[in-house]
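The complex appears here minus one protein chain, its other protein chains still in place.
Chain IDs A and B follow the sequence of writing; residue 1 opens each chain.
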Amino acid sequence: MRKNRLLLLLLFIVPFLLLTIFFYVPMITVFINGFSKEGLKAVLTDNYCRSICLFSLKQGVLSTLLSAAIGFPGAYILARYTFRGKGFLKALITVPYVLPPIAAVLGIVLLIGNNGIINRALMALSGAEQPPLHLLYSLKAILIAHTFYNIPFFIRFVYPVWENIPASMYEAGKSLGAGRWRLFRTVTCPWLLCAIIAACALIFVLCFMSFSIVLVLGGNPQYSTMEVEIYKLARTTSNITKACALGGLESLISLLFISLYTAAGHQQSSYPLPSGKHGTVPAKKLSMHHFPALIYIVFLLIYVAMPMVTIALNSFTGKSGWNKENGLTLKWYKAFAQPNMYNPVFNTLFIAIFTVICAIVLSIIISAVISRWPKGSFLIQIFFFASLGISSILLSLGFMLTISNLGFRPNGKLLLIAVHTAAVLPFTIKAISLFYSRINRRCIECAQSLGAKQLRILWTVKLPMIKNGIFTAGIFAFAVSAGEVNGALMLAPEGFTTMPVAIYRLIGAYRFYQACAMGTVLLLICIAAFYAIDRLGEINL
Amino acid sequence: MKLKLENIKMSYPGKFTLNADLELNQGEFHTFLGPSGCGKTTLLRIIAGFNTPDSGRIYLDGKDITDLPPEKRNISIVFQDYALFPNMNVEKNIGYGPETRHWPKDKIKTRTSELLEAVELPDYGKRKPDTLSGGEKQRVALARAIAVNPDLLLLDEPLSAADEKLKGALKAQIVETHRKNHLTTIYVTHDQEEAMTLSDRISVFRKGNIECTGTPQEIYFQPKTLYTAKFIGQSNILKGKVLNIGELVEVECQNQIFKVQNRSYQCSAGDMVTLFFRPECCTASQGKEENILLGKTAERTFYGSRYTCSVKTACGIIKVYDTYPFQLQGADCQLAVRPENIILFQ
Partner (left out) sequence: MKKLLVSVLCLICAASAFAGASKEKASDAPVLVVYATESFLSEWGPAPVVFPKFEEKYGIKIEQRQGGSAGEIVNLAIMEKGKAGADIIIGVDNNLLSTVLKNDLFVPYKPAGIEKVKDNLIFDKSYHVIPYDYRFFSLVYDSNRIKNPPKSLDDLLDPKYKKSLIVMDPRTSSPGLGFLMWTVKCKGEGYKEYWKKLMPNVLTVSESWSSGYGLFTSGEAPMVMSYTTSPAYHVEYEKDEHIKTVLFNEGNYMQTEGIGILKNAPHMDAAKKFLDFVLTEDFQKELALTNWMYPVIETPLPDSYRSAPVSDRPLLLTAEDIDKNLDSWLNGWLESTLNK
């Protein structure tokens, strides 16, 4: 027993070490290098800094509210209806994460830009000379891009909670004479409130720290987030002091929302799960009668899938312009015969698979500890999620510094897996600990008294019981790892390129359509992976 | 197997300190009885190995098992919520112990089907726990627990979730299982009727201590402590003063003299004592017995097989069982209690 505990403790420390090494140490390094009173003063007295801070907040709040408002019916439909292709839809709404922002921007531009599919179709129909639809290069466009990422995020976050509202709640409400609307107001909404707050807080942080999307699609430098200014200070004018001060301010605001997220998520996870045969409200089969739901699904497909589809379509064009004589070509896919195209595919898979394995193993250990020490779970979660609030620009700066201070060069692949693991841990721990804390302790004790050792109990009882958490975590870890760019750029050993990095490099080398092909393959791999993982979750193992 | 608990101590600061000293015979069906939160489940978990006592030793068949982890004790347990593995079908659940012990596959198969037969669920092998009813789950849990021929079987309130009718059937199942397998069994419950009907011996718990241990008859009719007397069944309890001590002890209670068989009580004349007797020990008087009480029937409650009457007497309300409705409310009646049926507590 003692030995087991010791081993568990040692393994338990690993995730904390990972986070500390890859997030907190670089951050502290940067702050030591730059943080000072003058920097802080410079930021706080600077009108421009104040105005971009306000704008960052404003666009973050707007994007969040929009994502939540549009995503809400989607969560309802996924929670309450069954239909053909639901599994595919679920996989699809996870894919946007893996798309590097540059690809997402181009996908959106190809769809609704001046020369996008929709505008050209409208022009062809009406015979107009100028594109009739002006959605891009404004605040609207920023919101569209952010919602493209975050509506799916919101749905993915909220629908499982909705699905699991115990049916007895509704039955109790109905027996007290509540109508549909009243039930929705008094049962559904309060039950979902924490999940919605948590999802919104997280979406806000992601939008708040957005960088390229805001600048490109906003169309004017008046739409700049704090990240843009940090970039300028850290990289263009080398004013590290001020960059650190601004980064610190940004982290502080993010941290506020991260604690809100953690608190709400924590509250949410204390709600009971439905039990028994009639535990949940049965999902209805979606038919032609549910017209609004059908329309919504089509809308969601267009909104989320179309930017990706347009990327795929572009990968079949040979050169700029959609002229007839250009025709369709497979030459960008034929390029996959070259090692500089097929290697990134294998590299991405390699890193992603190992990230998934590491993240899941470590999350299970952390979850085991959290389940024995429920009071500490809040602190543990804050510790992990706080890493999200760190400016990625300062982080990469700190990272390079830390590594160069090491004096030796650690194995790049291992390092990359470790960084990806550290980045996904907050989410995987959350997904797995939710299920882990609900394991019936007496099942474990029964197994123990029947003679099973810890390892056998883990394998035969615990793992099957937290299976769903593991698969959710797996999907997420895969998505984040497959789409991650910064770490892959900085840490990968020479000649080891992942697909998102290859996309950047291809666009950087004029090969726009080849990049589209690479992006399409990335998306296909991810959809296939998520679909497979999702199916695996439904099969009883 | 024989179980011996020697000076088991475990403190729950702010609640109670568990104290236990107990010996169980081979094949005994022993019940821990007490209200919730009195430490009986804790003691069960100590025996199973899930909790470690602060001090004391546990011997199973003469072997000290105090420091063995649960998986090495060969003690099976059935929980209140049955704790079936939701991810395995019934067959796999029952086969879990044998599989852990690396029995050969065909042996596991025969054992599983034999047990399924024994708990009357022969066709349930492939079903998942969530498709079973409460009673079926309980039987599967029982089968799972005994599949490995444990040295000791622990049952933690296994009937508390079942309805009355099912309880009967399940009790029979438990008795049957116990009889067939000669398993030393410990049964935890707060239900005295279960304890009475199932047990060879009962230990009554109070705030972490074993108040008394004995056969159901001993516990019922000759409880060693007032607490036991009150906790089990219905009782008549009166305060009185000792007048005289001889072969019979004479106790005065509100001018009524009770003659009580002397069970070598350590009391002297003038001491205040408590008298205790069961309602069923009060019979309608023929006029010649000792301890005749006069009174009026106050209230009657129908219990199907009998009535319970409250009789207002000079020394207070006395509870009486009646098999037929011979007395109307407010009627005079004469009751008698035999001296050997009265117990004194100091």
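Note that in this section contacts are C-beta pairs under 8 Å (C-beta built on N, C-alpha and C of every residue); 3 or more make two chains touch, one makes a residue touch a chain.
This one's a predicted model, so the numbers in the text were calculated from it and none came from an experiment.
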{"item": "Displayed chains contacting the withheld chain", "value": "A"}
{"item": "From A:Phe12, A:Phe496 or A:Tyr531, residue that would touch the chain that is not displayed", "value": "A:Phe496"}
{"item": "Hidden partner chain, touching residue among A:Leu217, A:Ile444 or A:Val521", "value": "A:Leu217"}
{"item": "Options A:Thr45, A:Ser126, A:Ser175 or A:Asn405, residue touching the unrepresented chain", "value": "A:Asn405"}
{"item": "Positions on chain A contacted by the hidden chain, ascending", "value": "33, 48, 102, 105-106, 109-110, 113-116, 136-137, 211-212, 215-222, 228-229, 231-232, 234-240, 314, 318-322, 340, 346, 349-350, 353-354, 357, 396-397, 400-401, 404-405, 407, 409, 413, 459-460, 463-464, 489-490, 493-494, 496-497, 502, 504-512, 536, 541"}
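Note that only the chains that are shown with their structure count from here on.
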{"item": "Between chain A and chain B, centroid-to-centroid distance (C-alpha), Å", "value": "57"}
{"item": "Residues of chain B that touch chain A when the two form their complex", "value": "48-50, 69-77, 79, 81, 83-88, 96-97, 100-101, 130-131, 144-145, 148, 154"}
{"item": "Of all residues in chain A, those that touch chain B in their complex", "value": "1, 276-277, 440, 442-443, 445-453, 456, 460-461, 464-465, 467, 540-541"}
